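Here it is, the structure in full.
Yeah, one chain of the complex is gone here, protein chain that is, but the others are all in their spots.
Order of writing sets the labels: A and B. Residues in every chain begin at 1.
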Amino acid sequence: MSAAANGGVVTGRAGSVLRLRSARIALAVLAAIAVLAVFGPALAPQGPLTLNTNSLFQGPSWHHLLGTDYLGRDVLSRLMAGAPLSVLTALEAVGIGMVLGIAPGIASTFLGRGFDFVANRVADALMTLPSIFFAVAVTAALGNGLVQAMVPIGVLLAPAYFRITRAATLEYSRAQYVEAAELMGASKFHLVKAHVVRKVFPNIVVTTASLTAGALLAVSFLTFLGIGVQPPEPTWGGVLSSDLDYLSQAPWAPFIPGALIAVSVGALNAFADAFRDRGGRGALALPPLAQLTVRTGPTLEDANGSRRSVA
Amino acid sequence: MALDDLLLDDPVFAPTAARAVPPREDVLRIDDLHVSIHDGLATAVRGVSLRVGAAETVGLVGESGSGKTLTCRAALGLLPAGCRVGSGSVSFAGQDVTSASRRTWESIHGSQVGAVFQDPASYLNPSLTVGAQLAEVLRVKGRLSRQQARRRAIELFGDVGLHQPERVFHQIPAELSGDMLQRAMVAIAISCGPRLLIADEATTALDVTIQAEVIDLLLDLRRRNGLAVMFVSHDLAVVAELCDRIYVFYAGQVVESGTVEDIVHRPRHPYTKALVRVASGGDFRRRHLEVIPGSPPQVGTRMVGCSFADRCRFALGPCCSGEVRSVVVGDQHEVRCARANDGELSDELLAV
Partner (left out) sequence: MSVADLVLVASPTTTAAAGGVPSRQRGRQILARIGSGLAVLVPIVFISSFITYSLGALSNSDPAATILGQDGATPQAVARMNRALGLNHPLVVQYGNWLVKAVHGNLGVSYFTQVPVSTSISQRLPVDLSIAGLAVVLAIVIGGSAGILAAVRRGGWFDRGVTLVCSAVSTLPAFVVGIILVVLFATTIKIFPANGYVGPTTSVPEWLEHIILPGLALSLQVSADVARQLRTSLVGVLEQNYVVGATVRGLPRRRVLFRHALRNAAGPAITVLGYDFPLMLAGSVAAEAVFSLPGLGQLLLESAQTRDIPVVQGLLLVISSFVIVVNLVVNTTLNVLYRTNDGTST
């Protein structure tokens, strides 16, 4: 399939995802955020907690690239320093979801219908609980900490992983070549280990990207609501929340952390889309001209295959 | 069973009687139609002219890609995306609809012309009952009340030969067999009393025995309601059984047209002759399939000279240069062949 004009979608294996321009941009953004997540506080140009009482609510300037907040603190530094908490707890939630979801998903094909029924009901039940509500509710039980709050988020992400691994395993186990392999003596477990994982892997990558985006939003949300924030430690949601309190003095302020969250989430979603599409939908490839007509009836054989070309 | 036998057995056709054209206005008339595809990249219908008179059955025969389906779609105002009428005209009972508005088409569809297609199940809404879909047309276009529409719908289902029409009324397409669906489609198509029914490969997907029944149905409708039918198919045998006149399509053009008599017994175009041979050659005793060597040109390929020349046994120099015009060779019989007036050729065609 030829590369179409729009974005250069090409069929191929995983490496080809990089050929999509939006994927390259997304990955670059994600790499930058990853760096921040690890080295954020160290890279911040100024102390995130440093007060500059004579320069409150300043707009972007050379000294303060993103301006200052209501206590004169450099916004850029605060956001950079707040990166690790947001990103790492989001990843924590996704990790929990993976651990809790993938194993039952694969197992439910092999452990019989009873287990499958129960597992499905549990997954459903979890999906009826709104994530933020549940997370906040858990803090009532476990105390007001961000780490604790992300555990329920993680638990609520598990059904998604459960679903895809279950679907893939189910589909796989019914394939005829599996039956053939089993007849030849391979154990189901071995087959699963060798093949299902590979088959499911792309789905998992896409799901993980999307769910990380969701988890990141959830973290921002929770810190916005004040869960897990130990002032004056900065968090993305916390910065957003305090900006809201001083909206009249600095109406432009909330857009900055908002944009940061949006960009991270957008990059993750773009990556997920690119990865999913790399199978080459070729949406813009023109159908061959001959396909216009419906193949009707027996076609006339061609014995010598001669065809005169255009003069 | 040879084609000739078919014709002799059919009481409607006497081998010698030529059908007189009824002196009324043509139900459908297409003049020099050109249709381009892929937003003008190629021309798939190149100068097609045909007419369907009142209560006539006309057949369009040709292989895939010959332009017959596109011609139908153009006649219905339903060209797929990217296809456009380049030039020429289409008119229903004298009314030119070539560049008709959507509103005009809405009033023509159903009331003046109906259509049935190859895969009836796909042309019906899968989540509504067939009865509801027929009743809908009756209520919206025929302005009947719910009760009246329901009654009339069941009546129509009976008319097209469906058993237990009340039961069929409540079934969704997935619950009905192919031939029942096709009958239901016919019922819907004729429900508002159109004068023309366009059937595009309507019997292709059906069993041979069912095919015969559907053809009988169409003939019956013609007898009872004076319905004209334009029947499109790749199968000359079926077309010959049903139609009064036939247009043979090849590579986007009409290469021969005439009464079914002319086409079957006195073909003047080598392609037509080959088609007739293929259609009547399905005899178990023969050892090889009748084939036409070579294959038709890809849709839209621009041709110089006769488009069939590269596969024609009788091709000569003049066939490959210059435009080949349509020549009248008999009463209602035309052929598009460079050697049309060549006596030698016509003798050879009759002989083989």
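The rule is short, and it goes like this: a contact is a pair of C-beta atoms (placed from the backbone, for glycine too) under 8 Å apart; a residue touches a chain by one contact, two chains touch by 3 or more.
Values in this document were obtained by computation on a predicted structure and should not be read as measured data.
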Open item on the list: I'm checking contacts with the chain that's been left out. Which of A:R21, A:H63, A:R121 or A:R174 qualifies?
Closed with: A:R121
Open item on the list: Touching the hidden chain in the complete assembly: which of A:G40, A:P159 or A:P234 does that?
Closed with: A:P159
Task: Candidate in contact with the missing chain, chosen from A:V138, A:A168 or A:V200 - done: A:V138
Task: chain A, residues in touch with the chain not shown (by the definition above) - done: 120-134, 136-142, 144, 159, 163, 213, 217, 220-221, 224-226, 240-241, 243-244, 247-248, 251, 254-255, 258, 261-263, 265-266, 269
Task: Residue ranges of chain B at the interface with the undisplayed chain - done: 76, 78, 102, 106-111, 114-115, 117, 119, 122-129, 133, 136-137, 140-141, 166-172, 174-175, 185, 188-189, 192
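Convention: only the chains that are shown with their structure count from here on.
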Task: For chain A paired with chain B, centre-to-centre distance based on mean C-alpha positions, whole Å - done: 54
